[in-house]
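Apart from one protein chain that is not included, each protein chain of the complex appears where it belongs.
On to subunit A.
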Amino acid sequence: MGTSKKVITREEWEKRLSDVKIRKEDMNKLVMNFLVTEGYVEAAEKFRMESGTEPDIDLATITDRMAVKKAVQCGNVEDAIEKVNDLNPEILDTNPQLFFHLQQQRLIELIRNGKIEEALEFAQEELAPRGEENQSFLEELERTVSLLAFEDVSNCPVGELLDISQRLKTASEVNAAILTSQSHEKDPKLPSLLKMLVWAQNQLDEKVTYPRINDLSNATLEDPVHLQSHQQNSIQKERQWAVRLCYGPHQTNLLQPLAHLSLLSNFTQM
């Protein structure tokens, strides 16, 4: 048997939970932050009206940003570049990797639309200099240009470049760069909080057994006793039998789990 861990029941837990104070304003801010970072402009507007929460950036800039993201997702890269430059000319001027990826996407779109000659000229005039200016782009460049060598592009080794996921990757990169330039976090805060919750539970598992949240989407507390019954087999059945013997099926007050616990610990000393 492993070391006996302290157990906290659901009631205990829920009792303690009710003592913790979370401010409504903080929760609203979290929601607003999520909507704004992900770019849900209309939802953010509505939420602002209904909750009175102020977004931390100008909602107008979200519209601009979403327009850029959408343009890339639709394959209108030239349009996206123009929009980014209108928004903030520094972004592409100081982000060689992003600029290269956008140019790369332009090339991919030209190839996808069968404009082979234009693609060749574009690769030579626009992308080759990027490779010369920065050696780390050469490999990527070669991969992209190799698309031109294949008859059946959808089945070639670099075919994934033509996939919609490539567009989404580039769109995401642009989105993050715009957010950073606006001194805004490029990731929303909500996922970080959830990750912290999972981590904290893993830490506590080593010391205590307590009601866990296993399903983040509905955040229900799972009974710690049920968990234990999953982990242990025949020994558990014996204990349950012992409990029933001593206390009968009608005990519902706090005494039961405490007694249960002491009984458990007696058994573990055998």
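Things worth noting here:
In the analysis below, a contact is a pair of C-beta atoms (placed from the backbone, for glycine too) under 8 Å apart; a residue touches a chain by one contact, two chains touch by 3 or more; residues count from 1.
Convention: contacts and distances are computed from a predicted model.
Looking at the choices "Armadillo repeat-containing protein 8", "GATOR2 complex protein WDR24", "Large ribosomal subunit protein mL43" or "Serine/threonine-protein phosphatase with EF-hands", the name in the UniProt record of the chain not drawn here is "Armadillo repeat-containing protein 8". When the omitted chain is restored, the residue from A:19, A:117 or A:206 that touches it is A:117. The hidden chain makes contact, of the residues A:7, A:92 or A:145, with A:92.
Take subunit A: the residues that touch the chain left off the picture are 81-82, 85, 89-90, 92-96, 99, 117-118, 121, 125-126, 129, 132-133, 183.
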